[in-house]
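Read the structure below first, then the notes.
Left out: one protein chain. Kept in place: all the others.
And now, chain A:
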Amino acid sequence: MRQPDNLFSARALRLIAAAIVVVNGFFPAVWILLTSLKTEAELVRKPITWLPHELVLNNYVQAFTDQPLLKYLGNSLVVALVSTAVSLVVAALAAYAIARLNLRHRQLVLTCIVASSMFPLVTLLVPIFETMRHLSLLNTYTALVLPYTVLSLPVCTLVLVSFFQSIPKDLENAAMIDGCTRLGALWRVVVPLAAPGVFTAGILAFVNAWDEFLLALSLNASASMRTLPVGISLYQGEFTFPWPVISAALVVAIVPIAVLIALFQERVVGGLTQGGLKG
């Protein structure tokens, strides 16, 4: 229905639209990258410069030496990976039972698991802190892995239930006729076929754990146990704010997650819309 002379303007409109979305999404990260490459002297120049006049990498060196950034990175990785693995195992078991087994009240069971994400984590902070303190788990990986697993349980279960339901039951039955036990069939047939779903749920769980701040700040406050968000928020002194160094640390912390979502965009979007969770 479009007129030929509209073609150009339609294309221009699309480009403007793309530019708005891309600038909105990327500008903060790009600005931090630019800041991390500026010298301290350039940073306090007025009026401020947008592009660095000379590129320096010194801020990155300082980011690693001023604070144990590598340690923070390691802590975040361990906590995120372990809690992702545990969430996936726990959620996969529950999702299989809900999707496949002869279970009464399956809807109620699923609702119970999903409803747990409705409780504000902040209100549970006090008793979780108390429990971890009693169990002498403050400043350990376990103190974060347990709540993070629960944090991701609803979305992982939702994504996996819909994946399990999409796998034909006959495949499993065939395996069982061929002599597999029910669990054997689950392990050899269902899990490989559900791999894309497991992967999607895994990314969502990883991002949840990688981003969490309040529990990490409250439960693992000691320097050697801090995760990235907590560690980086503590670069500021009482009166000082070493922006170039903070920016460098932020770039180091943002790159892994940015690469992860860039590589697996479609999976992440699919998982988000299936699970429809978390802001």
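Assume contacts are C-beta pairs under 8 Å (C-beta built on N, C-alpha and C of every residue); 3 or more make two chains touch, one makes a residue touch a chain; residues count from 1.
The rule is short, and it goes like this: contacts and distances are computed from a predicted model.
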Inquiry  = Considering only the chain that is not displayed, what protein name does its UniProt record carry among "Multicomponent Na+:H+ antiporter subunit A", "Sugar ABC transporter permease", "2-hydroxyglutaryl-CoA dehydratase" or "Protein-export membrane protein SecF"?
reply    = "Sugar ABC transporter permease"
Key: Contact residue for the chain not shown (choose from A:Val79, A:Leu146 or A:Ala175)   = A:Leu146
Request  = With the full complex in mind, choose from A:Leu37, A:Leu69, A:Ala94 or A:Ala205 the residue touching the hidden chain.
outcome  = A:Ala94
Ask   = In the full complex, which residues of chain A touch the absent chain?
value = 1, 13-14, 17-18, 20-22, 24-26, 28-29, 31-32, 35, 43-44, 46-48, 50, 89-91, 93-94, 96-98, 101-103, 109, 112-113, 116, 118-131, 133, 146-147, 149-150, 153, 157, 181-183, 207, 210-214, 217-218, 228-230, 232-233, 243, 246-247, 250, 253-254, 257-258, 260-262, 265, 268-269, 272-273, 276-279
